[in-house]
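Beneath this line is the structure, given in structure tokens, with notes to follow.
Every protein chain of the complex appears in place save one, which is left out.
Right, subunit A next:
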Amino acid sequence: MIKELEYHAAHDLKEALELAEQFGPRKRFLSGGTDMTVRLKEGLVKEDIIVDLSHVAELRFVREESGVVHVGAGATHADLSASPIVRQHGLALALAASRVGGPQIRNMGTIGGNVANASPAGDTIPALIVLDAVVSITSRTGTREVPIIDFFTGPGRSVLAAEELVTEFHFPATGPGELSAFGKLGARQAMTISTANVAFYFRIGGDRRIVEARIAFGSVAPTVVRAHKTEQMFCQLPPLLSWDAIRGAAQMAWKEVAPIDDLRATAVYRKEAVVGLLAEAAYEALASCWHER
């Protein structure tokens, strides 16, 4: 049973910020509502006031400006999966968004909600991390910029203050010689929470070697995690497509995750599975990249 709530719809950003300030910790934002409705039904929302952001048109955009991709917090997963800008300049994010839920969830759910929700299983989060995204957090008094990796403080927790809202994410547009991708393991092909997920970004040098790597794993620690040691291993890879070498490099991921047992999977299996997920996605991405060149 969903409790009775006070409801306010914000019509523009200014109104949203005013409502945020007015109600502070007594309110909760609602964007697509795909997380909120589930939480409300389960009685997990302690706030009694809802501020609906879904009518705030200023939050729903994707654009590229001087080498930087800007994504509004209100952009839906469907927007991101279909966006030529995101596909070209931040493929990992488009792939991650396209694996969220099913079509209905992607039509409603937003990237802002996915990140603000701060679930360790949120699919867009590892993609944003490897793309080196920055979160713009706005209140009536101004905007602050927080690197996405510093945004999360624990499962379901973030640096977001009560009067603040997430307005956008921005990251350097990837270009030639840069590739990014996303892989997901769930209980089935769609409509599934990630048992584990992975995103990576590789910059390929002229000698076909990986000169810079960023790798992040989801659902295997209290927050999404960067895997620095594994990144090092990928930078050592020989410049030829070797399954054994890629798998060997991915093996290091074992050391960088701290999963738990839950209904979906055990910790030990998750550790093994993320290695596989990374190896598989990296092999596919490198194969197509090297093939093209």
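As a working rule, a contact is a pair of C-beta atoms (placed from the backbone, for glycine too) under 8 Å apart; a residue touches a chain by one contact, two chains touch by 3 or more; residues count from 1.
Here is the rule we go by: contacts and distances are computed from a predicted model.
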Task: Listed names "NitT/TauT family transport system permease protein", "Xanthine dehydrogenase family protein molybdopterin-binding subunit", "Putative DNA metabolism protein" or "Formylglycine-generating enzyme family protein", with the criterion being the UniProt name of the chain not displayed - done: "Xanthine dehydrogenase family protein molybdopterin-binding subunit"
Open item on the list: From the list A:L44, A:A161 or A:A187, pick the residue that touches the absent chain.
Closed with: A:A187
- [ ] Provide the residue numbers of subunit A that touch the chain removed from this figure.
- [x] 1, 102, 185, 187-193, 195, 243, 263-266, 268-269, 272-273, 275-277, 279-280, 283
